[in-house]
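Up next, chain A:
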Amino acid sequence: MTHGTLSLLAQTGFPASMAQATLAHYVVVSLLMFVIGLIGFLTRRNLIIMFLCTELMFQAAGIALVAFGRFHLDYTGQTFVIFVLTVAAAEASMALALIVLLFRRKESLSAEDWQELKG
Partner candidate 1 sequence: MHATSILSTWAGLLPAQHEAAGAAAQVAGAVDGPAIAALAPLLPLLSFVLCGLCAAFKVRSKLPAWITVACLAASFAAVVATTLDLREAGAGSVMVTPLFDWINYSWGTEAGQHFRANFAFHIDSLTCLWMLFVTGLATLIALYASEYMSHDVGMGYCRFFAAFSLFVFSMACLVMGDNLVLLYLGWEGVGLCSYLLIGYFYKKPSAVAAAKKAFIVNRIGDLFLALGIMLCWVHFGSVEYREIFARVGPSLELLREGKVDQIPGIVQLIPLLLMVGAFGKSAQLPLYVWLPDAMEGPTPVSALIHAATMVTAGVYLIARTYPLFLLSEYALPIVGWVGALTALLAATIGMAQFDIKRIMAYSTVSQLGYMFCGLAVLGSVGAAAHVFTHAFFKAMLFLSCGAVMHGFAGQLDLRKLSGVAFMKGWGVVGIAMFVGCLNLAGFPVITAGYWSKDMILGDAFATPGMQAIGWILLLTAGLTAYYTFRVFFRVFVGPKHFEPGDELHAHDDHGHGHDDGHGGHGHAAGHAPSHADFHPHAPGWAINLVLGILAIAAFAAIVPLMTGGDNGPWLASMVDGSSAKYLGVAASQAAHAAGHGDGHAHATFFGYDAHKAMMVVSGVVGFIGILIAYLLHYAGRTTAARSKADSLLPAFGPLATAAQHKWYVDEIYDLLIVKPLWVISNIFALIDKYVVDGLVDFLGWAPRAIGRSLRPSQGGELHGYAIGMAGGIAVLVLIVLLVTF
Partner candidate 2 sequence: MILFSLILIPLLFAALLALAPAAQARSLAFLGMLTSSAAAVLAMLRFDWNNGAVFANEKTFPWLGELGIQLSVGADSVSMLMIALTALLGPICVVASRTAVTERHRTFFGWLLVLQAAMYGVFIARDLILFYICFEFTLVPMFVLINVFGSTNRKHASVKFFLYTFTGSVIALAGLVYVAKFNAELPVSATRESLAAMMQAGGTPAPGPGVWTFDIETLGRAARRMSSTEQAWVLLALMVGFAVKVPLFPVHTWLPLAHTEAPTAGSVILAGVLLKLGTYGIFRFAIPFVPAAFAEYAPLIAQLCIVGILYGGLICWVQTDVKKLVAYSSVAHLGFCVLGLAATNATGLSGSILYMINHGLSTGALFLCIGMVYERYHTRSMKELGGLAAKMPVWSTFMIFFTMASVGLPGLNGFVSEFMCLLAAFQASSAWGSSTTMVEGAMDAGLWGSAGASTVGATHGGLGPWYAAIAGIGMIVAAMYLLLMVGRVVWGPLVEPHGHGGHGGHGGHGGHGGHGHDAHGAAAGDHHDDHADAHGPLPADLTAREIGVLAPLAILCVVLGVYPKPLLATLEGPVNQTVQLIDSARSMGLQLEAPAHTTSPAQGGAPTQGLAQ
């Protein structure tokens, strides 16, 4: 890790000792979740799994929001999370509908089957 990144973390309250779970821990977890979701999205070909990965990214943001809300002693973050969950649910319904539609056409859940449009 570069010095720069460390100072960034220090700014966010990254502790000297790891004894307590500080804001930084939550943020790091959320970041990791986001990245895991992203990597999953990029590597998996199954449309349902890919969608779940995007949910993972959404929820990563949710964790960050809750953590920041707690940090700021403010409820806005948590409120935001409620809305994010709602939207995620709406998206999930749409995703499933879309996936069903696609499955009917090609009897496959692979994203690779859909690359007619290009150039």
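Per the selection procedure, all candidates are chains of the complex that A comes from, given by their letters.
One rule holds for everything that comes next: a contact is a pair of C-beta atoms (placed from the backbone, for glycine too) under 8 Å apart; a residue touches a chain by one contact, two chains touch by 3 or more; residues count from 1.
Because the structure is predicted, anything quoted here is derived from the model rather than measured.
> Taking the stated C-beta criterion, I'd like to know which one of 1 or 2 contacts chain A in the complex.
The touching one is 1.
> Which bits of chain A are touching candidate 1 when the two form their complex?
Per the stated touch rule, the residues are 2, 4-5, 7-8, 38, 41-42, 45, 111-112, 114-119.
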